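A single protein chain has been removed from this complex, and every other one stays in its place.
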Amino acid sequence: MKELLKVTGLNVVFDTPAGRVHANRGINLMVNENETLGLMGESGCGKTVLFLSLLRLQQPGRIVSGSIVFDGRDLTKLTTSEMQQVRGRQIALVPQDHSTALNPAFTVGQQLNEALLVRDNGGGLWKTSLIGCSGRGSQAFQEEVKAVLGELALGDLVDTGRLLGRYPHQLSGGIRQRVLIAMALLGHPRMLIADEPTTALDRASRVQTLEVLNRLCERMTMLIISHDLDAIRTTCERVAVMYGGRIIETGPMLSVFRNPRHPYTRLFLSCQKFSRGDVLPEVTGDVLNLIDFPLGCSFHPRCPRAMPVCSELEPAEVHVDDTMVACHLYATGETTC
Amino acid sequence: MERHQHPAAAVASKAVRYLIVLFVIISLNFLLPRLMPGDPVMNVLGEEAYYGSPEVLEELKAEWGLDGPLYVQYFRYLGNYLKGDWGHSFLCMRPVSEAIGLHLRWTLALVLPAIILGALLAAIAGALAAWYRKSKLDIGFSATFLSFYSMPHYWLAMVLLFVFGFLLGWFPLGKVTSGDTTGLAYVVDVGWHMVLPLGLLTVSKAAYDFLVVRNSVISIYGEDYVLMAQAKGLSQMAVLFKHAVRNALAPLVTVTAIQFGAILSGTLMIEIVFSWPGMGTMIYEAIGARDYPVLQGAFFIIAVCMLVANFIADMVYVWLDPRTR
Partner (left out) sequence: MARLRQVMQGNKARWAGIAMLVLFILCAMLAPWIAPLDPWEFGPAFLRPSTTNLLGTNDVGQDIFSELLYGARNSLLVGFAAALLSVSLGAIVGLVAGFRKGILDDLLMGATDVFLVMPMLPLAILVSVYLGPSIWNLTLVIGLLWWPSTARVIRSQVLSIRESGYVESARALGASDLWIMRRHVLPNVVPLLMAKFVLTVAVAMLMEASLSFLGLGDPIAKSWGMMLRYAFLRGGFVGGLWWWYAPPGLAIGLCILSLTLISFSIEEKSDPRLKRVLER
């Protein structure tokens, strides 16, 4: 298997009036070609900053150190215009909130056409101006959109020509979500980042979107950010769990789900599993404050199995069987960092 | 509130509002000379007629509907106004409607291009200032436009005319043409005379709009669709001028409608300095001669212009923001 994306020691900070926020701290992450990686973690753990950093859209945050090697090139070293060629054409994004991610002033067709123009002509202002055009575009454009929509199980559901003339507010959430996926696919990207693809949807649309994702992950590299365990389970081969700006556990999906090693992962998974049951276990304590870190492991104030060493030393990443864990419970004595 | 209305109902309620405004304005025109201190006869007919011979005065009174009870006078007045009979100018020796027709086109020749060019200038400058906010460019633009916003237009006109007309001699000292030219030469001549007043009005209009565009673009920059546009691989300028500015246009149109009266007043004032034969110069001369019918007619027609501008702004707004359709 070939590595497509390899993130090493990525540090991202935000300078705010209240102080410096360390949103990502020494992230190590790897995604193989044609593999689907699921990224899990509670709100505010830094997953959003991580995937935005992959596209170098983390502003006003700054990447202070680390590398993001994609297909042999370090993205942190690219110029702005080189980076623009990566966005959409190499790495495409399916955003979380379908209700705000489409520009309300343009038709669906205009916005899909834009993705196509970017792919074929680059993202310059003149080459992509289509303010005046109907958005229905050429025959070839129509065919291509139809094909992609067909793949998204929308081909039979809607009349493509009519859909292209619609404005985002005239569509249902499920359709908008799939328009966004189609927009990402039209750029023929090597990798797709899907941010919470199922959270903002109703039940029926969620099931359909899951099917679509399932089909897509057969043929392309994907990074799915979600706390919907069903979505992760059905699509991902490997998972990574984030807490406090760090990846605290990563490994094959089945292995992590069946035998979570990090105490946080255990709690996180049990919370989600019980979400339809009656007794809700909870991760006690406050959500982490990313400005004033506790000394040592960032999870130790909330950790049910905290040891004295946890409040003194940041745990190193250690390999246990096929997974990687950053926890003192598994420390072997030698430190790697 | 209007969002829940049927479109036709919204148009109808708007139309009713406009009709009320017109009615109020005509009534004001009727009432003002009769309510204000002084003899209404003099207020309507002007001094010259008033101090003429009594027989002529009686004749004039009958002619201009100043005899009979007030309500009769009122309905006659209303009827005359709607027929397009707005009285007679003493100064120009012609019907008011004719005098206004002659001057209005020159005012519109300044105002309409200034509004479009000014909005364009504000859109570009405001977007750039928003993108490079807190930079020297932003501060420079803000300071320039704020100065133009603060200074009285007619004073700026005097300064411009002094510098570019008197000192440098690049542009003519006023009026619309320099003499008898026809065809293309006429157009070029008029264009040359237009440079200073139109330039000044354009920048003034942009000064009204600049902050609005800047602030809306800044707030639009936090929207998800802007992030999405960047993630698609669009260049910064494409994101800025296509996605952000496009959505800042609707507030721009609203401001244009609100500020239309101010920009029109500015035009009236600078016309006087540039001896531009528009409504402003006409009003100025009418004030000097106490030519009341002309002032009333000007008030009426400018109000109509305001209503038309509001109506157009409403239409354009709906066109710009698909969500309001």
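Per-chain residue numbering starts at 1, and chain names A and B are given in the order in which the chains are listed.
Everything below uses one rule, namely that a residue touches a chain if its C-beta (ideal position, glycine included) is under 8 Å from a C-beta of that chain, and two chains touch if they have at least 3 such contacts.
Only a predicted model underlies this, so the values are computations on that prediction, with no experimental measurement involved.
When the omitted chain is restored, the residue from B:Tyr154, B:Phe171 or B:Tyr317 that touches it is B:Tyr154. Against the chain not displayed here, subunit B makes contact via residues 17-18, 20-21, 24-25, 28-29, 32-33, 36-38, 43, 133-134, 146-147, 149-152, 154-156, 158-159, 161-162, 166-167, 215, 218-219, 221-222, 261, 264-265, 268-269, 272-273, 283-284, 287-288, 290, 292, 295-296, 298-299, 302-303, 305-307, 310.
Rule of thumb we're sticking to: only the chains that are shown with their structure count from here on.
Chain geometry summary: the mean Cα position of subunit A and that of subunit B are 52 Å apart.
On the side of subunit A, the complex with subunit B involves touching residues 55, 57, 80-81, 84-89, 92-93, 95, 97, 100-106, 114-115, 118-119, 122-125, 128-129, 131, 167, 169, 180, 183, 187.
The residues of subunit B lying in touch with subunit A in their complex are 223-225, 227-238, 241-243, 246-247, 320-323.
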